[in-house]
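Of the protein chains in this complex, all but one are displayed in their positions.
Showing chain A:
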Amino acid sequence: MIGVSIQSTGEYMTPLEKAEARFGWKLVAPTILILSLLILYPLTYNVYLSFFDVQLNGSKTFVGFENYLKLVSNPDYYAAIWTTTLYLFGTVVGTTLLGLAMALLLRDPFKGRGLVNAAIMLPYVAPVISVVFGWQFLFDPISGVVNYLFVDVLPIWSERSNLIGDPDSALWVVVIFDVWKHAPIAYLLILSKLVSISSEQYEAAAIDGYGPIGRFFHVTLPELYFVLATVVLLRLIWNLNRFEDVYLLAPNVETLPIFTYYQAFTGVIDQGLAAATSVIQLAVLSVFIWFYIKKVMKW
């Protein structure tokens, strides 16, 4: 507020207003200081570290852009970017569509809706580690129940397979896992907006001659635009940085966070390289979010 008044009135402020503005800055100064310490300092230090070769005993050697060069000259880095793109596309589209479908289906009250809602939320609230182990046991090639069912009980598959381990299917298992686990949050966000759309809008559209599909595209979707855009944005940010689900379930799916981990944190830690990777990731993410917010969400 105070910042705004300084900007809008500038040099035309009366002495009293100026004094008030100064007082305002004094009031927010502790917050700015603490935030700077907590956010700006680590951020700057990270950028600083990315130009050094850091030994565990604390000694640093300035190496210029070497860490960045090491990264961009590594073909695995580009493979990781491609895997991340597929992962993001699959998970974001999957969760949004599934969340939207569930919200549309469960919009109108019916008996037992509370129970269904609770069941839908279960994967989201369950701890990652326990569901990951659950999935691994289900898909275990020798004693897992999926192979037991599809090979022994109903002979649909001719041979046992390791869907989570096999690099060809692992990415898709990880995508399905993420959609299954995170669609509930998309569902919740979309449903909360959906129930607030007034029925008069639908009546008006019906009078204009729109059927159910026309009403969806001309009433529901425009109303949901910002919620959907938010869901997509949040999912993109979360999943670009998502580590634990992927690493625990299928560590051979090398998305960017997993790639960074193998590069920098396997064995003796390479802090310089890790810092460089995260600086690039932060820069890309920041530009992307800025573009998305300006162009898609039109803020």
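Points worth noting:
Following the convention adopted for this analysis, a contact is a pair of C-beta atoms (placed from the backbone, for glycine too) under 8 Å apart; a residue touches a chain by one contact, two chains touch by 3 or more; residues count from 1.
Simple rule for what comes next: contacts and distances are computed from a predicted model.
Its record in UniProt calls the unshown chain "Extracellular solute-binding protein", which is the match among "NADH-quinone oxidoreductase subunit N", "RagB/SusD family nutrient uptake outer membrane protein", "Extracellular solute-binding protein" or "NADP-reducing hydrogenase subunit HndB". When the missing chain is restored to the complex, the residue among A:N46, A:Q201 or A:N252 that touches it is A:N252.
Checked against the full complex, the candidates A:D108, A:E159 or A:E200 give a single residue touching the omitted chain, namely A:E159. Which of A:Y124, A:Y148, A:W180 or A:W238 touches the hidden chain is settled by the complete complex: it is A:Y148. Which of A:F65, A:F217, A:F243 or A:F265 touches the hidden chain is settled by the complete complex: it is A:F265. Note on the undisplayed chain: of the listed residues A:L16, A:L56, A:V125 or A:L154, the one touching it is A:L56. Taking the complete complex into account, residues 53, 55-59, 140-143, 145, 148, 159-162, 164-167, 251-252, 262, 265-269, 271 of chain A touch the chain not shown.
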